[in-house]
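Every protein chain but one is kept in place in this view of the complex.
Read from first to last, the chains carry the letters A and B; within each, the first residue is number 1.
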Amino acid sequence: MFWSIAWKNVWRNKLRSLLVIMAIALGVAAASYSAALMFGMATQKIKAAVSNEVSHIQLHQADFLENFEIRDSIPQPDQVGAGIAGIPGVKAVTERSVITGMTMSATSSAGIQINAINPDLEKKVTTIYTKISDSSGSYLAVGKRNQVLVSSKIAEKLKVRVKSKIILRFQSADGTIIDGAYKICGIYKTSNGIFDEMNIFINRDDLSRQLGKEAPVHEIAVLLSNNDYLEKVTGTIKKENPALSVLTWKQLQPELGMLTGLLTISLYFLLGIILAALAFGIVNTMLMVVLERVRELGMLMAVGMNKRNLFKMIMLETIFLSLTGGIVGMVISIAVTGITAHSGIDLSSFARGFESMGYDAFIYPELRPDFFIGTVVLVIFTGILSSVYPARMALKINPADAVRGE
Amino acid sequence: MSSYFKLAWRNIWRNKRRTIITTASVLFALLFALIMRSMQLGTYRKMTDNLVQVYTGYIQIHKTGYWDDRDINNSFDASESLMRFVETTPNISDVVPRLEYFALASSGRQTKGVALIGIDPVREDHFTHLTKWLSEGSFLKEDDIGVMVAAKLSRYLQLQVGDTLVLLGQGYHGISAAGKFPVRGILNFPAPDMNNQMVYMNLSACRDFFSAGENVTSLAINLVDPDKIDETIAALSSNSLTRNLEVMKWDKMLVEVVQYIKADNASGIIFLAILYLVIAFGVFGTVVMMTAERRREFGIMVAVGMQKHRLALVTIIEIMIVGLLGIISGILVSLPILSWYFHHPIALTGEYAATVENYGIEPLMCFAFQPDFYITQAAVVTMIVLAATLYPVISILRMNVIKSIRSKI
Partner (left out) sequence: MEIIRLIQLHKIYDESGIPVHAVNGINLTVSEGEFTAIVGPSGSGKTTLLNLIGGLDKPTSGEIFIEGTNLSDLKPNQLIDFRLRNIGFVFQSFNLIPVLTAHENVEFIMQLQGRGREERHVRTNELLKSVGLEDKIDVRPRNLSGGQQQRVAVARALASKPRFILADEPTANLDSKSTSNLLDIMEKLNHVEHMTFIFSTHDQRVVSKAHRVITIEDGQVVSDVNQEHFVHKV
């Protein structure tokens, strides 16, 4: 019953209430939208990493990731791959040979990681084939010999272009140094400069030919239809392949795994600071409210409203005030997010710095329901905390003094 | 004038609670802003200091075009006259010559691309404190023909102190480079990319390996007073000895770090803007309510003979005093806090510390303690408070005296 009184009381002094509500709305909207931007950035980074670099799950021979030795390959990779493909939730599987080596052009050389792949399978798992611009050639094609796909960073370093020839050099299992001449079929560019610097792609068939036998498979990458399947599918794969190392993207790139968590914590912290700043204004306002209504409150206590009810009434009024501001703020941030989510926000002037950290220069803000709810909870909490002091002031009112007519 | 102050001062304390709360809100915002900026600026400083002082140096001299194309063929002859010139330029504390290039390292079955860097061991250690990372064996001596290998690299190549490292590469003008070198020591770097690929050699041995004559790829320079860097660069560039060379400031070499700092700085400023906006609303709200409450009183004061602009002045003084109380108290509270943390940076721990170290930065949360951000923040808050005074001033100047006296309050 106090709910309706509290609500109506909020609107008694429209000017004052509107000022506080606008302040809260502004603070919440700004914080909320910033959060949306940062979440958008994080999601994109993760999506990019999963689609271009690590996929959802990767399998290796148990020692492989230590030293990337060519002989630490996965036994019976096709069987393993087929077994995984059947698991519900798995969208696609691909197999790769991964070798560290060197690449040389006429003018310079660079250390790189050679990824020997099956282009058709690979296209289903990673989206690197989409990262080739129209003027930069094309992806590896099955059937064409000795093609190599390099990144724009490597191409710059080696000073080569599409159709240029480069030498790939690596050491086979028995120690022999093997050189191969390859022609650049395309140049790719992802948003992660670090990845680009190290990775080139060739056809596994070409590698097999160079080795004189079937190229060993060092890495099986799995793409899921939805990240929600991650834990379950990983568990299943581990059970069926106890001897292999099975790692999720969170384990392969731990910084990325922690990213969302860290971000959420710091965003809540910042939101907390803003709400604390707002709390001052709310307390001030409610104090004014209580002091103005001393006689009315005295009257209520005289006719039989007990202290708990009085406290409740004031607390409810404070909460309504805060919540109204909070909701208006969130509506604003939803609206702005909606508008900017389509086109994205362009940060190309900071682009280089971002790309070196693996972020895209275009941000698409993203609202997260759990953060949203967290914001609402925090706003209510702020209202509750802010109501304590004014409510205590109200309780101190002596009805006799208050109603003594003047 | 002093009577205005007296009037303003007493007026503020009429509603003690409101004044205290408004002051507290300004204090809170300012304190938070100062601490946050201190942390941000301190961290940037530490980041750049770590990377600049311990690796790139504040200034580097290369052959023009080297930085964009770090090929051995873009090395240059560091003649004695050049070295003497650089060393005697004022503000220069250290100069180290380096010859860096890519090579292939091999030991038995393993081969790997490495970053080979020829140094002057004594000078380099003085510059970057390289001996700090020595985990096994001994540091290179002058005229040593051995190498020091990064820890992870040595594990990959299965090398220990005393073993032989085979290096292959492409030297100056395409001449093949090959050589065997005894491993003298192992360096364990926190940053994994350094730990994976660095091989250190004596400058002379490196020059031999790459057939690079008396060349260096870079001269790294540290300064006595970093703030005078631009003057020093100008001094270095103005000599004929450096005509075909580029004298590069560190921010061009650490572009990504600079961009990261720019972005983080911007986000910090945006957050502060939001915070201040919120406080501004708070102050403004208080001011509006106060004006509304005292409508009658203002009317009476003008009616009995006070000039409107004098009344407005008193109100301005009132609001400014409240604002200033908040600012001054905020600054006072911050001083001991920031001063303490400036001298005692917070040590980061756990996963977060490891991540930071991976980038080559010390895991410390440093605080800056300098007048510039103090002045900025205080100025911003003062502006906000001043802006808030506009409302009551305009209200008073436009006031209809009779209506005000009749108003319900």
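To be clear about the criterion, contacts are C-beta pairs under 8 Å (C-beta built on N, C-alpha and C of every residue); 3 or more make two chains touch, one makes a residue touch a chain.
Since this is a predicted model, take the numbers as computed values, not measurements.
K.L.:
Mind giving the shown chains that are in contact with the missing chain?
P.N.:
Within the full complex, the chain left out of view touches A.
K.L.:
From the listed residues A:Ile5, A:Ala62 or A:Ala82, report the one that touches the chain absent from this view.
P.N.:
Reading the full complex, the residue touching the unseen chain is A:Ile5.
K.L.:
Write down which of A:Ala62, A:Ile265, A:Ala302 or A:Ala335 is the residue touching the left-out chain.
P.N.:
A:Ala302
K.L.:
Considering the whole complex, not just the chains shown, which residues of subunit A touch the missing one?
P.N.:
Considering the whole complex, subunit A reaches the absent chain at 1, 5, 8-9, 11-12, 295-296, 299-307, 309, 399-400, 403-405.
Just so we're on the same page, only the chains that are shown with their structure count from here on.
K.L.:
For subunit A and subunit B, let me know how many angstrom lie between their CA-based centres, rounded off.
P.N.:
Their C-alpha centroids are separated by 26 Å.
K.L.:
Using the touch definition up top, name the residues of subunit A that touch subunit B in the complex.
P.N.:
15-16, 19-20, 22-23, 26-27, 30-31, 34, 67, 69, 100-102, 104, 107-112, 159, 169-171, 174-175, 177, 254-255, 258, 270, 273-274, 276-278, 280-281, 283-285, 287-288, 347, 350, 352-354, 356-357
K.L.:
Mind listing the subunit B positions that touch subunit A in their complex?
P.N.:
Residues 17-18, 21-22, 24-25, 28-29, 32, 69, 71, 102, 104, 106, 108-114, 155-156, 169-170, 197, 255-260, 262-263, 266, 270-271, 274-275, 277-279, 281-282, 284-286, 288-289, 292, 351, 355 of subunit B touch subunit A in their complex.
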